[in-house]
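Only a single protein chain was left out; the remaining protein chains are all shown in position.
Here the chain labels run A, B, C, D, E, F and G in written order, and each chain numbers its own residues starting at 1.
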Amino acid sequence: GVAQIDHHRELRQGVPEIILGESKSLDQLKTIIAAMQRNGSNILATRVDAEKATALCNQFPEAEYNVDARAFCLIQQKIENSGAGKILIVCAGTSDLPVAKEAAITARMLGNEVEELVDVGVAGIHRLLAKSDQLQKAAVIIVVAGMEGALPSVVGGLVAAPVIAVPTSVGYGAAFGGIAALLGMLNSCASGVTVVNIDNGFGAAFAANRINRKG
Amino acid sequence: GVAQIDHHRELRQGVPEIILGESKSLDQLKTIIAAMQRNGSNILATRVDAEKATALCNQFPEAEYNVDARAFCLIQQKIENSGAGKILIVCAGTSDLPVAKEAAITARMLGNEVEELVDVGVAGIHRLLAKSDQLQKAAVIIVVAGMEGALPSVVGGLVAAPVIAVPTSVGYGAAFGGIAALLGMLNSCASGVTVVNIDNGFGAAFAANRINRKG
Amino acid sequence: GVAQIDHHRELRQGVPEIILGESKSLDQLKTIIAAMQRNGSNILATRVDAEKATALCNQFPEAEYNVDARAFCLIQQKIENSGAGKILIVCAGTSDLPVAKEAAITARMLGNEVEELVDVGVAGIHRLLAKSDQLQKAAVIIVVAGMEGALPSVVGGLVAAPVIAVPTSVGYGAAFGGIAALLGMLNSCASGVTVVNIDNGFGAAFAANRINRKG
Amino acid sequence: GVAQIDHHRELRQGVPEIILGESKSLDQLKTIIAAMQRNGSNILATRVDAEKATALCNQFPEAEYNVDARAFCLIQQKIENSGAGKILIVCAGTSDLPVAKEAAITARMLGNEVEELVDVGVAGIHRLLAKSDQLQKAAVIIVVAGMEGALPSVVGGLVAAPVIAVPTSVGYGAAFGGIAALLGMLNSCASGVTVVNIDNGFGAAFAANRINRKG
Amino acid sequence: GVAQIDHHRELRQGVPEIILGESKSLDQLKTIIAAMQRNGSNILATRVDAEKATALCNQFPEAEYNVDARAFCLIQQKIENSGAGKILIVCAGTSDLPVAKEAAITARMLGNEVEELVDVGVAGIHRLLAKSDQLQKAAVIIVVAGMEGALPSVVGGLVAAPVIAVPTSVGYGAAFGGIAALLGMLNSCASGVTVVNIDNGFGAAFAANRINRKG
Amino acid sequence: GVAQIDHHRELRQGVPEIILGESKSLDQLKTIIAAMQRNGSNILATRVDAEKATALCNQFPEAEYNVDARAFCLIQQKIENSGAGKILIVCAGTSDLPVAKEAAITARMLGNEVEELVDVGVAGIHRLLAKSDQLQKAAVIIVVAGMEGALPSVVGGLVAAPVIAVPTSVGYGAAFGGIAALLGMLNSCASGVTVVNIDNGFGAAFAANRINRKG
Amino acid sequence: GVAQIDHHRELRQGVPEIILGESKSLDQLKTIIAAMQRNGSNILATRVDAEKATALCNQFPEAEYNVDARAFCLIQQKIENSGAGKILIVCAGTSDLPVAKEAAITARMLGNEVEELVDVGVAGIHRLLAKSDQLQKAAVIIVVAGMEGALPSVVGGLVAAPVIAVPTSVGYGAAFGGIAALLGMLNSCASGVTVVNIDNGFGAAFAANRINRKG
Partner (left out) sequence: GVAQIDHHRELRQGVPEIILGESKSLDQLKTIIAAMQRNGSNILATRVDAEKATALCNQFPEAEYNVDARAFCLIQQKIENSGAGKILIVCAGTSDLPVAKEAAITARMLGNEVEELVDVGVAGIHRLLAKSDQLQKAAVIIVVAGMEGALPSVVGGLVAAPVIAVPTSVGYGAAFGGIAALLGMLNSCASGVTVVNIDNGFGAAFAANRINRKG
């Protein structure tokens, strides 16, 4: 077989394995999804392009596909809210939305309540400061930003909660496909901001879920 | 003045400002520490080299200095345990110890109970697997590793708790001062591992403290 | 002529020259393959895209093409098993399969017995440990992995046999097209792991063949 | 001779040539300064280390040396205020002060009125917002910051005046000696922020002077 | 909504927000432009590709699109000349024209008088020297160059006015998509040259406008 | 106009300006070629893709286009042999041929006699050594190689003539589009090998022509 | 304790753990060596600087230290020859000798017969060709080279045996501390050359030992 699905993970981590769709062929995806379907798990495949998604939705008509987030979901069991608090996803600009959406879908799939805050980049700082209350109430904050990636530094200085920064590949030239934002976040002058890979909304949500699980 | 100390931070985040000693002159450090001392806070300065530390310990005789971690501490108030669980610091090799120590000192200073696990790198995987129990019980795990930085991927696959990875500058040649480990951790195939800057034990502990604060 | 085929190599190294298809035009490929065909050698062309392959298979109907591995083979003589032991190809994830397949086809073409082990990445370490026997019996092990490239460190620590690591370009963002995996492998904390170029399944198999030739 | 001093520059640009001390030997510096002294110009040499400065101050007793900024000045003519407004130098952290000082000294030397604002980094954003008035009144603003270099984005969004960003080499690990800050500034989401080389306080001041010269 | 348009910016900076078209979908662009249209502002969207532009021009028939500059403009109010002097845009080669055009359109949109000088690269230095008068009269100079990016150094040495350098992605091989030009400009041996992101004609014009606004 | 053609160059350097076709539009190319045609010069445009070339050959029926080299030539005057000796172009592999061809066409266009040697890479060193005579007789040698770029080191050690190395973008993975070959050539252990940009066959030929012009 | 020595390794791999001295303190080294001494193993510590070595040799008078290789050895048991054939270490230049020596010492310590060939770089190719016999007879060849790292390509094309390439940090400028050589070797046009980390003579010898162990 092409994959040894880690069904065991649900025991170890309380969450089903999630499929990274990107470099898998349509056939590989079908095989893996079918195997997980038989197992009764909820299924999430990320980074599935629109063309593959159409074919998958034909094969699995109960599934749903979010085109911005490139996320394919097949819900087989009701998702229980297993989170201690709310996860807030803060998104710097309109162009960062696909990554923020991937994070939101993943976090909800893993049983969390999610709120979203969009287009509050640091070049118009009053837009963020106006949302102070929402920031203070969140249990975990995911901050999604491209270009210079400065937003997590400002958010990280305003709140006591865990802050997970997601650099995006938004930008051009010396943005280097997200490297500028990634480096900015790794060097945040706000203490204790942690970082995931460029465009990795999925990973940020998974990390937020690790934190937010009811003890 | 050379610095506007952010005393306000204690209100916003429940922790005192911590001083990054590295590129400050001895005089700047003395001025800042004296100002914080008057404020009554506990004081932690990281990345203070041995020479500056000697002079500081003369000036502030109640202080303590940990030479491996390059950490200068001046405790003025009893530290309350404010953590919900234990923070476990897992350290891949002997050479990564200074970074792990910086994390341990910071985490304790911020009011957490800390355990340490040393020399359990992936090239002798049985050493890590033998500590399975300790891994399962931790509320937050900080994994410190240099060279290829593979350890957080293994740990992240074994536990459900939050895992914060700290790449170290240990290694040579194509380790590129920690870049190899940093990239390895950002690309971890274990889901939801978050990463801080190279050698940033402090930041990892601060992030762990954000997670571990009693709700 | 466009190429001076190194027929002499068969004498020097006991193996025929293998064609790197990637930046050759269809015409160049036809010319070179025809010349080698006249010489009676077995022919392997790697990195031949599907479009060129179709045209080549029309021209050389006895040939075979493996679309995943992008490998074009034309067998003119029975391949003798010239290997002292088995070559085991260990593949971290489903997405790394094309590179693993290129390695397998090359190794078999050069006269080796080959076994394959798939989807045993380090984030679910029990999957690898369950195959301990197979690992211990191999004469040479090729480990194919993308993302953080941690698998060769674990394998290299478990066995005494030669381990050749192949980084793949699987991953995104800070995977940098295989650089993260490459650096991870070059800095492996398991001693004596050697490395070939990103996605170079062919090179790994050729190196394994150098090792495995019957003395 | 070792140098062809560009006395002509004073005609072309209204300012004397300024000496880059860094990779010049003490002898070269003496020769060049003596030649400019004979010419009657005011002299500024930047990046002169303390050891060379001591020798130069012995030779040119009327000179002054600022050890933080590593700037050597020899004033031979009264400096006329030639600026249309004030240049404000905003400095993110204490560790960025040497670069800010180099900028301040250069700007004053070139005939500008200068104000300084220190330790107003984005992790404690209230410190900057409290200085809103001072920001609004400046004719040109130089923003000096290391680590993630986020401050110019916030300042650039608050004011209509020209903003020149200076990345500093403050930070460690993935700060890469100022690259993180440089990239952050080049990708600022505030429009029309311009950037100079890492640690180039001199260049920022020279650019500010080009802008601030009385029409 | 997908965007919180910063109408407030017109108050803070005297200019309307400008839309970065690149990673926005057609729907997002339509929504944002329609909102700004209702507000009565002049609208500029940069980096809009020809396909999206066609659809937008259908929807907003009063708009104009410049295909070289990839700039979409919708003028709703007469643009007042708010500039103190002329902005001169100096363009090294024919291939750099799209970036120079983006700068010219933006600068004019913001109320400036603009002149352009094309194909005056340093390999035929007499072409630039012949335009000495035009250079001396400009209030602000934007220099657009790819490949080695040497032109701003020569221009910066000839004039006293502010010089803003724009590296372009023109070139191949070790030009690295504009990195060579960017580094060249950051290291200009002419003092006080400032730099914006690769291909960022918009940003250079915005910076020139900050400088050129009537006091 | 889009370009100020440097007709003056023929006086300064004895050769006509050559057009870099790559980032010019078809219209720009037509305008420039027509202007040079009126001037009576021979015309060479490099890096012209096949689509543009077809349109140009329609417009200028006397022209010729070499598809491998992507070179467009329009000969209006007989080319005099102005070279003191022969230029030898040594090409490591079949895949490097397009770059070698660009060099050959340019060198011939500039009035030189050219010889070519193909597929003599260092992995079969006997192929090069067999051509020792040809190497010794050349006045200038251009060595074109991708991958590890080792060939100029061997050639440079065998001959006393000038050796110009051209790295190509042939290779994959850690070849990084020619960087590996470029670095190899810059660090050649053979003394006095000079290097041009990646894939810059044109530049190598132009440099060879500077050397080979009859005194 | 500071280290969990992997005594178990001797069982898994037939060789004792070897100590990486570089970032260990003198105290850590003493502790680890003493523990291994009690275990009766032969001890090798690599990358031990001369100062630490002096102190160690005082403490362990039976030990030997090779200053070029920076290798500290303490032999407690006779080393059995466990190799099937000879390991040949080919060293490009005099400056690469320390790395070659580290490889030689390690290989002998692990029970192999070793030969060395020095100063046979590719710029004087006749020096290598003169040693053809020695090359043909080796069971495994380690090739150590800095600068452009071309030697393994030539050797790899001449022999059928396994070739392990070790890039060294010898060189300056664009050698980038061994990156040029590393990339050269990873892109070797000789098939099946494998590579270890920059300056990693130890790793090459360990890999050679894996290959050369008597079946």
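The rule is simple: a residue touches a chain if its C-beta (ideal position, glycine included) is under 8 Å from a C-beta of that chain, and two chains touch if they have at least 3 such contacts.
Quick caveat, the model's predicted, so the values are computed rather than measured.
Shown chains touched by the hidden one, complex as a whole: D, E, F, G.
Here one chain is not drawn; of E:Met147, E:Ala161 or E:Ala208, the residue touching it is E:Met147. Per the touch definition above, the residue from E:Gln13, E:Gln28 or E:Ser188 contacting the chain not shown is E:Ser188.
Only one of E:Ala3, E:Ile179 or E:Ala204 touches the absent chain when the whole complex is considered: E:Ile179.
Not every partner is drawn; the one left out touches chain E at residues 92-93, 121-125, 129, 147-150, 153-154, 156-158, 171, 173-176, 179-181, 183-191. Interface with the hidden chain, as seen from chain D, comprises residues 1-4, 6, 8-9, 20, 22-24, 28, 32, 47, 167, 169, 177-179, 182, 197-200.
In the full complex, chain G touches the omitted chain through residues 93-95, 97, 118-120, 123-124, 126-127, 170, 172-175.
Convention: only the chains that are shown with their structure count from here on.
Among the remaining chains, G is positioned farthest from chain E, on the basis of C-alpha centroids. Rounded to whole angstrom units, the spacing between the C-alpha centres of chain D and chain G is 49. Centre-to-centre, using mean CA coordinates, chain A is 42 Å away from chain D.
Those residues of chain C in touch with two or more other chains are numbered 9, 93, 123-124, 157-158, 173-175, 179, 182, 186-187, 191, 197. Every pair of chains meeting the touch criterion is listed here: A-B, A-C, A-D, A-E, B-C, B-D, B-G, C-F, C-G, D-E, E-F, F-G.
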